[in-house]
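What follows is a structure written as structure tokens; I'll ask about it next.
Excluded from the complex is one protein chain; the other protein chains are retained at their positions.
Presenting chain A:
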Amino acid sequence: MTPLDHKLLRDLWRVKGQAIAIAVVIALGVLMLVMMDGLINSLTETKRTYYERYRFAEVFAPVKRAPEHLLDNIAKIPGVAAVAGRINAGALINLPGIAVPVRAQAVSLPDFVPPRLNDLYLAAGRRLDPARPDEILLLEGFAKVHGLSPGDKLSATMSGAKRTFQIVGLAQAPEFLYSTPPGELMPDDARFAVIWMGEHSLAAAYDLKGAFNEALLTLTRDARLPEVLDQLDRMLASYGGLGAYGVDDHFSDRFVSEEIKGLAMSSKGVPPIFLGVAAFLLYIVISRMVESEREQIGLLKAFGYSNGEVGVHYFKFIMAIAISGALLGCLLGVLAGRSLSSVYQEYYKFPLLVFQVDPAAFLTGVAVSVLAASVGGVFVLRKVFALTPATAMRPPAPADYSRSVGIGKTLKAVLDQPSRIVVRGLIRQPGRALAAVVGISAGMALSVAMISLMSGFDRVLDMNFGVIERSDVTVSFVEPLLDKTVYELQRMEGVIEVEPFRSVSATLRHGLYTYRGGISGLVAEPRLNRAVDDQMQAIYVRADGIILAKSLADILHIQPGETLTVEVREGRRPVLQVPVVGVAQALLGAPTYMQIGTLNQALKEQNRVSGAYLRIDSARSAAIYHKLKDMPAVAGVSLREESRAAFKKVMDTGAGAIRYVMAAIAGIITFGIVYNSARITFAERSRDLASLRVIGLTTGETGFILLGELGIITLLALPLGSLLGYYLSMAVSVAFSTDLYSIPAIFVPESYGVAALAVLGASAISGWLVKRDVDRLDLVSALKTRE
């Protein structure tokens, strides 16, 4: 080990507090990168593995009733690798003590062989015994919430007949990763169930013997999906085909993919910002630390060390901090990623977990840190090279403050000496002060953006359930009914207001862009479920066209005035050309709105309703639920409070959960920046401060000079941090929005207040920590040393 390396180690030890603070800030930036990358990688890989292992289909073709022999024809379509037919039907589960009936999906399993496609993962119990028609497997999530386990009995209503089943196993399946109550967007384990039953038994219940109502396909590698779908649709058309679709349009896959995509978006947008702030901080700190070493640099040169040798020495110093920070970040990133991914695994109900970080993420993290440190280092080393050995031999020239003489004169009346020292210190090196201001602002901007984001999520809830959806109960019917049913609901005691709606599923096309969604038919001036504009003002639902959610209009690249092609996937399956007459702000999903009469007219089904929004007297809710449960036409009842809770849960445990981690990291980085600024200022000023102490200033008066500078820098950083935070929060809200929910880019005043308080708090704590050092200043040694 050379003497210079010894010096390196001792120097690092001497500035350990600061070195650790910088390394931690870098580590957090890298942590973010590695963690997010690991999460996305793991979720994507896990999903892929899960799909593959349980043979998740690639094409789904729902049909009213098709004979089994048709499957042979389907198998002959070019590009089809495997085909399976099954029964997939709606059922209601009756649970004792729960007023609202739970909607369920009943899915058939082949009686004697495992399913060729869409197999399931048996989490508990055993598979079905073909000899016992009353055995079922139950979706694990639902069973857990209601405390059901193998051996229990379950009562369900199928095609109007009530039956009692024996639960023999609990299962999960790739197609139910994301399972929501019908008509809702948010998953809720408590209110949605899947029952798997023997084919024979289920066919009997739904009168589908020798037939199937859903075909599942996998494709060969060279298959062309649109052509397969096209042929499939034509083949199934006469059997009541409801439109075949690829896995990308599968409800569960779409939302899981969207969430992963959302996570990926925020992982591309947010960690670079964190890393950028960390890099900037590293540059500031390193340049100031090395500058304070100028005497030693001169001395080394006087001894005969070359520029190169001295440069390498200080470069090592910089790299030691940067690389150890980056490595720490990689390690913490893997740990954090691991624990978070198990949270996600739980949330998405993956039965297995593949955690792996792409090595590229480690490399990127380390490379960015090293690069940032190098850029900082180059600027610093230029100063090192410019220094002559003679500098070390002379007493230091006092820093020249003559430029700021005017300030002193103007402020003389208002400022006392210590204040003048503070102000001149800032003015003499405006670049340094500015860098500190920008550094703290950047930290604050991160906090503002993260807090805005957190409030943004809450705002979505409030807006959606306060402004857009204002009904207490949504009732949906088994099939479209005549609108007189609405009057029946209205007559029910305790029902205050009823608003009918018609909804149809449809494929929306505009040019090359398509979207599988649905159309909501609303009354012209809805009160309980409204379309709103970007100012959250209700929009009149015009009779002459369709209103699209902004996010949907973006997906379809369509604007008001253009014509949308609507391929209805129900009933007579008409294809409509509908002019777009407006764009609505939607926070949840991607709805479309038409006037109910216009929609019915287009469908040539007059006076039909799919369900109704109800406002009810909460005191009578139990009686109302009871009555609704007994109406045979009612397929499902959803309560606003339950939807809201489900939505909140999604945002807190899904992709939205990461925002808490980000907010915490933003806070730590902000503190790190402020603390470092205070430490450096102290290091640079310690000799002056000791002199002041010697000539009789108290620790309080001395502390004022140091902390005054920190205080002014902090105060200057607040407005700049707010401004940066505003733009950052706009960018971050876009990064966090998905197909499922869009986080509005809103101005949340509280977030600025909270972030400002956080910065001030960080300043106060840093100030207190540094003030302790002022109190402990070694007066004697400070006078002897030159710097």
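The rule we apply is simple: contacts are C-beta pairs under 8 Å (C-beta built on N, C-alpha and C of every residue); 3 or more make two chains touch, one makes a residue touch a chain; residues count from 1.
Criterion: contacts and distances are computed from a predicted model.
Engineer: Select, from "NADH-quinone oxidoreductase subunit M", "L-lactate dehydrogenase complex protein LldG", "ABC transporter ATP-binding protein" or "Serine/threonine protein kinase", the UniProt-recorded name of the complex's unshown chain.
Structural biologist: Missing chain, UniProt protein name: "ABC transporter ATP-binding protein".
Engineer: Tell me which of A:226, A:696 or A:749 is the one touching the absent chain.
Structural biologist: Only one of A:226, A:696 or A:749 touches the chain omitted from view, namely A:696.
Engineer: Kindly state which of the options A:47, A:250, A:424 or A:470 is in contact with the chain not pictured.
Structural biologist: Residue touching the chain left out of view: A:424.
Engineer: Considering the complete complex, identify which of A:134, A:688 or A:773 is in touch with the unshown chain.
Structural biologist: A:688
Engineer: Could I get the residues of chain A that touch the absent chain, sorted low to high?
Structural biologist: 395-402, 404-405, 408, 416-418, 420-421, 424-425, 428, 687-688, 691-699, 701, 779-780, 783, 786
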